[in-house]
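Moving on, here comes chain A:
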Amino acid sequence: MITTLPVLAWALHITIGMVTLAALLNVYRLIKGPDAPDRVLALDTLYINAIALIILLGITLETRLYMESALLIAVMGFVGTVALAKYLKRGSVIE
Partner candidate 1 sequence: MNHWLTAPILIPLLGGIIQIFIGYAPISLRRTLALSTTVLLLVSTIGLLALASDGSYRVYTFGNWAPPFGIVLILDRLSALMLLMTAILAFFCHLFAVHKTDESSRQFHALFLFQLLGLNIAFLTGDLFNLFVAFEVLLIASYGLLMQGTGTKRTIPSLHYVVLNLAGSAVFLISVGMLYSVTGTLNMADLAVKVPQVSAEDLPLVKAGGLMLLVVFGLKAAILPLCFWLPKAYGAATAPVAALFAVMTKVGFYAIVRVFTLIFGADAGPLAHLGLDWLFPLALATLAMGVVGAIGSRSLRTLITWQVIISIGTLLAAVGLGTQEGTSAALFYLLNTTWIVAGLFLVVDLIAGQRGAAADKIVTAPPMYNRTLLSVLFMLGAVASVGLPPLSGFFAKLLILQAATPGPQLAWLWGGLIIGSFFTLIAYSRAGSIVFWRTVEGHVSQPERLTLPLTVAAGGLVGMAVVIVLLAGPISAYVDATAEQLFNTSEYLAILQAQVVVGGL
Partner candidate 2 sequence: MELAFALTIGTLTASGVYLLLRARTFPVIVGLTLLSYGVNLFLFSTGRLVTGGQPILGSTDNYSDPLPQALVLTAIVIGFAMTAFVVVLALRKQADHHDDHVDGRESSARLRLEDEEEDGR
């Protein structure tokens, strides 16, 4: 962290903390359910939080090398959610 002011460092830490907490809440919902859609929704949200975490990691490490990872999570998260939802309502993902 080569930031001149501590405020940015703090902000970064706090944000990471908040997103981590958010992720934990998602996991709670994912485990609690009660229904499959809740779990899928939680998973989808978890994916989005993961994107946030990756971005924050990039800032922390001062590298943009993880940007594509974030992009990929977005794409894959979407397709995954779609597939899971499709399974729930149609059974066959591809038909």
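Annotations for the structure displayed:
By definition in this document, a contact is a pair of C-beta atoms (placed from the backbone, for glycine too) under 8 Å apart; a residue touches a chain by one contact, two chains touch by 3 or more; residues count from 1.
With respect to how the candidates were assembled, all candidates are chains of the complex that A comes from, given by their letters.
Bear in mind that the values here come from a model prediction, so they are computed numbers and not experimental data.
Looking at 1 or 2, the chain of this complex that touches chain A is the one numbered 2. Within the complex, the chain A residues that touch candidate 2 are 61, 63, 65.
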